[in-house]
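Only one protein chain is missing; all other protein chains are in place.
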Amino acid sequence: MPGIFIFSEDTALAKQLLTPALELKQALAQPVTALTLSEDSAKELAALGADKAVFLQSASAWPEGLSQAIHGLIAGAGGSVFLVGGTLRGKHVAAHVAAKLNAAMTTDAKSLKIAEGKLLATRLLYAGLALCDEELALPAAVTIPPRTFLPPNAAANAGAVETVKADADPRVAISDVVQGGGTGVDIAAASKLVAVGRGFRNRGDLKLAEDLAAALRGEVACSRPVAEDEHWLPLERYIGISGHTVKPDLYVAVGISGQVQHVVGARESKVIVAVNNDEHAPIFESADYGIVGDLYEVLPLLTAAVRKNGGR
Amino acid sequence: MNFQLTEEQQLIEQSAREFAKEYLDPIVVRLDQMGEFPREVVKELANHDFLGLQLSAEAGGAGAGFVAYVAVIEALSRSCAAVASIVNNQAMVSYSIEAWGSDAQKKQYLPKLLDGELIGAFALYEHGPAPGIGPDALIATKRENCYVLKGVKAYVRNAAEAGVFVVFAVTDAQDPKSLTAFLVNANTGGLKVREKQSTMGLRGCSVADVVFEDVALPGSAVLGTVKAGSEITGRVLALASVAEAAQTVGIGQAAVEHAAAYSKQRVQFGRPVGTFQAVQTLLAETATDCHLARLGLRHVAQLVEDGKPFEAEAAMVKSFLARVGSKMLIDTCQVEGGMGFSEAMPLPRLYRDIAGTTLLDTPADFPDYAIAAAIV
Partner (left out) sequence: MPRCLVCYKWTLDEKDIKIKPDDLSLDTARAKGKISDFDRNAIEEAASLVERHGGVAHALTYGTPAVKQSLKDALSRGPESVYWIADNSAETADGFVTANVLAAAIRKLGPYDLILCGEGSSDLFNQQTAVRIATLLGLPCISFVQKITIEGDTIKATRKLADTTEVATVKGPAVLSVLGTINHPRIPSLKQVLAAAKKPNQEIKIPELGLAPECLQPRAVRKSVRGFAAKRKKITYKETSAAANVANLAGSLAAEGLC
């Protein structure tokens, strides 16, 4: 019986994949199998509604090297849809499996649904300039970016958990693994962001943005020049076409002119606010609310107003 | 007939644009404000073969031809016309040596000019009405087996950095037709470059007077033959004027692109100003002038490459640009309104630069004269 398979080396992301997977289950009447790299992960996914969760037990923890084993499981079961967490590792695994299955593959899908036995997905083209609807014949692989979906609630009945021995690709040896290098802040996970741009005169003035971010219980991010040219903030806080793409509930762009290379990283935020002393700055075209004014005057007042309303 | 650049020419133009983006855009504002010679950029120009572009391969150049040269000058000028001026003045010197130099002179100077190790300057104009006339006129007096030069050359571009000058001097104070070209090393005794002048635009390209106080030159310093000076200046200035037209077109193109982008963003009375007819007219006229000038310019460059007569057509393009050059900048500044007046924007610098490229170095300073001479 064909089935829907999900995989991510990141458990939190795998849980998010369950949500579209369970929708596809309704549409295709096929079971959902989660493939994981840890036993705990398998149990959690089974508890959230996967009909089966398979822990691939292997000597190597390198996800990419398990692509062949993953393909074996999917092909063996006649997989129809393979949903993969859209990290770079996930994209590698998905492409390997897709090649072996002679299957369609699409990356960074913003939405997906089944129509007439095919998978319909939407994604961006031309560096964010355009949206495209694609129709994928089954079987198909789809990678989904983090935070596109929320994880489902716990299921009434947990699925089965299995362990399977998996052989890793012996040809590639991995060494010198270095994690982080950052301060551990995950800009993309924040629900509120205050982004700073060239409107700030010195590094010390960023405190005004930090105060506002704290009052909002959010994080500080920045445009490219602040990170790459001025080095006032680390690159991991930089939002833009070659930095992070974020979708917070609230994005406050302060002293940012609003060039498309920056805006494309934040334009799916639920609400965008701009503060800029140039009323012709393009950012106002991309914002829901804006204040034309001096950020040095506006920010302290805004922070006070937020605190009064019950922020910190 | 084909108005398109060949594939090679397109790739060369593409390289010039990438070069301009990488090396010129970051320095253009500082260059305009400080006027310092961009030595590193000139080295990179040499590394990318831009300094010998149109020279033949035998002379050590890239042999890419004059059409490619003109396309490169336009591409560089879209970012920084001052650097294009440096390149053009350098090219005037290396071309003069390639065309009229002895083997010894070519060997001595061309490799270093192509490498950017040596900067060249073309010293023709004087404060008097014409070379050889007036109190400071540069006279080359023949002594036994050398020439002694005395006088002052004016408005010499690249003067402050030049290692070699092509100097034009009359050997007979009474006979303007005795104009002779000499190659003079900058460190020759008696040669002094005066203080750099502050110019309206093209401010990375130095301009200064050069004083000759009994500068003694061997006979081997003559470029070409004695009294061949007018032939040399005629040809070199005609070619330089085509390159200058390319600079003007490049500047105009930069201006119209900037103003067009601005007019899409700037909103007044509820719509982008680019939707108002008055603004559309200003942009359309500038774009038209630029486009037609470019077509004329490409045609002239092709005539040069084909070895056909081109002076009248070159004068037509120059004359057309002299009329519309400043207008292009006046109009695009108007499109941008207050922003067009702000030095935080490129338009004021482009306005000043285009004044330089439209008014200097026309063939014999009388383009209409040259045109009439060709058709009457």
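By written order: A and B. Residues from 1 in each chain.
Definition applied: a residue touches a chain if its C-beta (ideal position, glycine included) is under 8 Å from a C-beta of that chain, and two chains touch if they have at least 3 such contacts.
No experiment lies behind these values; they were computed from the predicted model shown.
Residue-wise, the contact with the chain that is not shown comes from A:I272, picked out of A:L37, A:I239, A:V254 or A:I272.
Residue A:G128 is the one among A:P2, A:P31, A:G72 or A:G128 that touches the chain missing from this view.
In the complete complex, the residue from A:I144, A:V254 or A:A287 that touches the missing chain is A:A287. Contact with the omitted chain, checked across A:H96, A:R224 or A:R237, is made by A:H96.
Against the chain not displayed here, subunit B makes contact via residues 7-8, 11-12, 14-15, 18-19, 22, 47-50, 53, 62-64, 68. Seen from subunit A, the chain kept out of the figure touches residues 64, 67, 87-89, 91-92, 94-96, 98-100, 102-108, 120, 124-137, 140, 169, 171-182, 192, 216, 236, 242, 249-250, 267, 271-274, 279, 284-294, 297-298, 301-302, 305-306, 309-311.
The definition used in the following text is that only the chains that are shown with their structure count from here on.
Inter-chain spacing, taken between the CA centroids of subunit A and subunit B, is 53 Å.
Touching subunit A in their complex are the following residues of subunit B: 265-267.
If you check the complex, the residues on subunit A that touch subunit B are 280, 282, 285.
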